[in-house]
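As you look at this complex, bear in mind that one protein chain is not there, while each of the others sits in place.
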Amino acid sequence: MAKFILKRVAISVVSMLLLITVTFFLMHAIPGGPFSPGEQKDLKPEVLEAIRARYGLDLPVTQQYANYMKNLAHGDLGVSMKKTNYTVNELLAGSFPVSAQIGMLAVVMALIIGIPLGIIAALKRGSAADMVSMVLATIGISIPTFVIAMLLMYLFCMKLAWFPTFGWGEAKHFILPVVCLCLAPIANITRLIRSSMLEVVRQDYIRTARAKGLSELMVIGKHAIRNAILPVVTYVGPLVASLMTGSFAIERMFMVPGIGRYFVNSVSDRDYTVIMGVTIFYGAFIMVCTLLVDIAYAWIDPRVRFDS
Amino acid sequence: MSNHLLEVKNLRTHFASGGGIVQAVRGVDIHVDAGEFLGIVGESGCGKSVTMMSIMRLLAENAAVKADSLVFDGRDILSQSEKTMRSIRGNEIGMIFQDPMTSLNPLFTVGNQMMEHLRLHKNMTKEQAKARAIEMLTTVGINEPEKRLKQYPHEMSGGMRQRVMIAIAMCCNPKILIADEPTTALDVTIQAQIMELMEDLKNNFSTAVILITHDLGVIARSCSRVIVMYGGLIMEEGSVEQIFYEPAHPYTEGLLRSVPRHGIEEEDSESQDKGGEAQTVERQREKLIPIPGSPPDLMNPPAGCPFAARCEKAMKICKMAPAQLTEVGEGHRSACWLLHSQAPGKDRER
Amino acid sequence: MRKKINMFPEQPQPPYTMADKDIPAELFELLPEDEKKTDVINRPSISYWKNAWIKIKSDKLAVAGFIFLFIMVLIAIFVPIFSPYTYDGQDYNAIYQTPSMEHLMGTDMFGRDLFVRVAYGARISLTIGIVTALVNMVIGVLYGGISGFFGGKVDMLMMRFVDVFAAVPSLLYIILLMMFLGANLRSILIALCLTYWFSTARQTRGQILSIRNQDFAVAAKVVGESNLRILIRHLIPNSFGPIIVTVMFLIPAAIFDEAFLSFIGIGISVPVASWGTLANDGMATMGAYPHLMIFPALAISLTMFALNFIGDGLRDALDPRLKK
Partner (left out) sequence: MKRTKKVLALLLSLCLAATMMAGCGGGDDSADNGDGSSGGDKKRITYANGAQPEAMDPVSSVYAKYSILKYNIYCGLARISEDGVAELGYADDYTVNDDMTVWTFHIREGSKFSDGSDLTAHDWVETMKYHCAPETAARSTTMEEYVLNMTEYVAGECEWEDVGFKALDDNTLEITLAFPCTYFLDVACTYVPYKVDVIKENPNWAKNPETYITNGPFRIVELNDQVNVLLEKNPYYYDAENVAIDEVNFVFLDDPAVELAAYKNNEIQVSDNLSAESIKTYRDTDEMTAAERIGVNYLTVNTNRISDNRIRKALAYSINKDALIQILGSTNLPATGLVPYGIHWGDEQWRDKAGDLVTYDIELAKQLLADAGYPGGEGLPTYKYVTQNDEESVNKAQALQSMWKEVGINTEIVTFEPSTYWDVFDTEDWDIAADGWTGDYDDPNTNLFLWEAYREQDPDGTLKDARWVNEAAAEYDRLMKETYTELDYETRMNLFVEAEKVLVDDMPILPVFFYTDTMLVKPEVTGVLKCYIGHVFFQYADIVE
């Protein structure tokens, strides 16, 4: 187990290095920059140069890269080039908890709703319940999130005015974003569980369990679900990572002060340090989530535990 | 006639499938007595497993079971509640399956899987169940049972897993053990060990065993009585000797000619006293003749004898009507028109 | 399947039983060889692909999906050709019209016919979906195939490479690449093609690994076929079913991502519009002219529906593990 984790951590470190490097140079390769002369016509070239020098942008890119890596080694992600006075660490610390909060709620909702729905669909295969949950699940993955967000916004914020259109901190601000975020995962989990459940109930060990005279509750609740849940565990890792790090569309629509907006805005602002910070954070978070999922997987599935 | 432990009369099991109704079992009579070792043999798809699953009422929802009588231990199986059935399954009737690699749940320890129904059926405490599990593992010949209880199926070999399966099936002291091709997926040497184990268990626990197999060799060494099935019907039944030395049905003959019998070969080296049988083996090894053709389509079963199309002695009547089981000897019955009084001699050459 | 059917239909009474004593003697004549066979319904052994085809045909949702998609393709091809309107033809006397016989889906702020624009958007979106899926399939299958087939160090290296890149948030790369390449259809295709193939590669590798030691592959090796030939002729075709399913689900993913790029303003360039752009534009005036958003959103959603149903159908039909 320890060896397995070590190996995974090693891969993650290499991945991170590569991620940082590729992002860094790709970011510098795209046209424009945080202090482009065209955008700041009214600034004297000398002043612009001074600003660029302050952020080390006057150095050759390779030198900037070296400096960045040096700071990174000390855990310093630098200061935002656009949001003056804010360090990237501060920005992440301020916005991540918000995204994490709604993300985690959405994950929990997705699990609580998706798993039973999928199980019911599989057990009552071909029944009306199956059809309904599958159609619902397909709807969930067929409508783009931003369209759903817009529709909910239109209906509940504009027409019915049940929810505020902006603001943050209270339960009423959470509900719509969480609903939007969890729809697609519910759909995916339902479908995943259904298909894995269908496969599992055909397995010999389920027949064995029945032949032992176990009740249906035991057969399904103990023997089938645990096996059927394995694919979901694999799915939940990346899901947790992507939901907790925020969705740009949702956060923009519902004015959520989360990290997801930095993800896109930093790129269009060419806020180099924030681009890097968000990427590193996101990449690391994904890797941690994947690692946790693998550990959880091994915990549930003894075969993996010993194979490593 | 209820003195049989299990008595099945005119069992019919049909499946609904996309294209129509599959008549998997089309009227089968089986009886098993306490302590008996019954073998059921036939090609895959002949209905032998479905018959057993029908008895256990473990078929999928798309199956329908009908029988003139299906009585186990004085109780009518078909009219029992699902709850009663659960108390029969695993408790009074144990069952083991073909592939030990997939028949155990990979995510639970062996001990967990052994103890769950012990606690359920016998109301044992955890400790009692554990003690019983250890005892059973020892009985089926597994070393260090306490350690094994904590292991997961994938940590064991196939043979050992089948022993565990047997232990699971036997630990509630069932009256009948149904073994559905228990050795097919195993190595030849392991096969012998498993069969030996089953014989021992039958003797020690006076459990009746129904052994389903397509391996005549396995039948020959262990069973006292044999049923030969084909196309959802019983073709022939009788004692091992009757079936092997006086087959009364061309299908049984065909089977005997087509199968190399490892089991017997091995037993051969162990027990020299069955010289005659050894000779048979010799003869058959010289000339292995497969039965041409393929089994009938049970979605549209033939009106007559299901084997007619492949039978080299088939007559016109064979295609028109099925033959009923006809007594040919003490407890030896065969369903073949050749046994009809008007039929020509059995040795008519084609 | 749930229909109540009589599970035990009446069986014809056999004309004779063993108990009959007066069966015509000719019936005990040997059955001629040619008459024997008539009884055996030797169902032709059905190949994997034929079986899949039969299954797919019986899957109503998948068939509906195929039909919808086919109609959508026809619309995409023919509506822009035969419509009296063009996707960029503006008519200031007809702005913001609601659906009518003249304009089936109404008109937008420039008086452009929305139906033609949606049809034209279908070209863009479907092109993006299909091209992305195909390119990724080719890259992924080859990469995964080579990795899985050669195994060992090659596999280790190739898969670590995939691991590393797959760990990276792909959307960020799509955005960066789009900015690098400029906002147009070609850039979208390049960006999506560069970032999607990891899952296909991983899956192909898994498939190849699981079958490369099966008899037929070993047999081919014994016969002396070259590695490449074994890979292309034997292994890849045999692992194609599950891969096709994965690739199938790439199409909706690509269409979605393109819509998202449009949403954040780096999609394809005006006046050409994809469904994503149309839906996004429609949002701006959703309160007053909901049709501008509803029709493109419907087009996206229904197509996603169709693609998902087809994907599900294909999975049921092609995935050998799910065989009944």
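The first chain written gets the first letter, and so on, giving A, B and C; residue counts start at 1 in each chain.
The rule is short, and it goes like this: a contact is a pair of C-beta atoms (placed from the backbone, for glycine too) under 8 Å apart; a residue touches a chain by one contact, two chains touch by 3 or more.
Here the structure is a predicted model, which means the values were calculated and not measured.
In the full complex, the chain left out of view touches A, C. Looking at A:Thr21, A:Ser36 or A:Thr62, the residue that reaches the missing chain in the full complex is A:Ser36. Of the listed residues C:Pro9, C:Pro24, C:Pro237 or C:Gly287, the one in contact with the hidden chain in the full complex is C:Gly287. For chain C, the residues touching the absent chain in the complete assembly are 88-90, 92, 95, 109-110, 179, 182-183, 265-266, 269-271, 281, 283-288.
Along chain A, the points of touch with the absent chain fall at residues 31-33, 35-47, 50-51, 53-54, 82-86, 91, 93-98, 100-101, 103-105, 107-108, 111, 153, 157-158, 161, 164-170, 173, 221-222, 225-226, 229, 244, 252-253, 255, 257-258, 261, 268-270, 296, 300.
The criterion applied here is as follows: only the chains that are shown with their structure count from here on.
Chain-level centrality, scored on Cα centres against the all-protein Cα centre, points to C. With centres set at the average Cα position, the gap from chain A to chain B is 54 Å. Rounded to whole angstrom units, the spacing between the C-alpha centres of chain A and chain C is 26. Remark: chain B and chain C have CA centroids separated by 45 Å (rounded to whole angstrom).
Multi-chain contact residues of chain A (touching two or more other chains) are absent.
Annotation for chain C: residues touching 2 or more other chains are 1.
Contacts from chain B toward chain A in the complex involve residues 56, 58, 85-91, 94-95, 97-99, 102-109, 116-117, 120-121, 152, 154-155, 165, 168-169. Across the complex, chain A is touched by residues 1-2, 160, 163-165, 167-169, 171-173, 175-177, 179-180, 252, 256, 259-260, 263-265, 276, 279-280, 283, 286-287, 290, 293, 297, 300-302, 304-305, 308-309, 312, 315, 321-322 of chain C.
Touching chain B in their complex are the following residues of chain C: 1, 5, 7-9, 12, 14-19, 21, 23, 25-31, 35-37, 39-43, 58.
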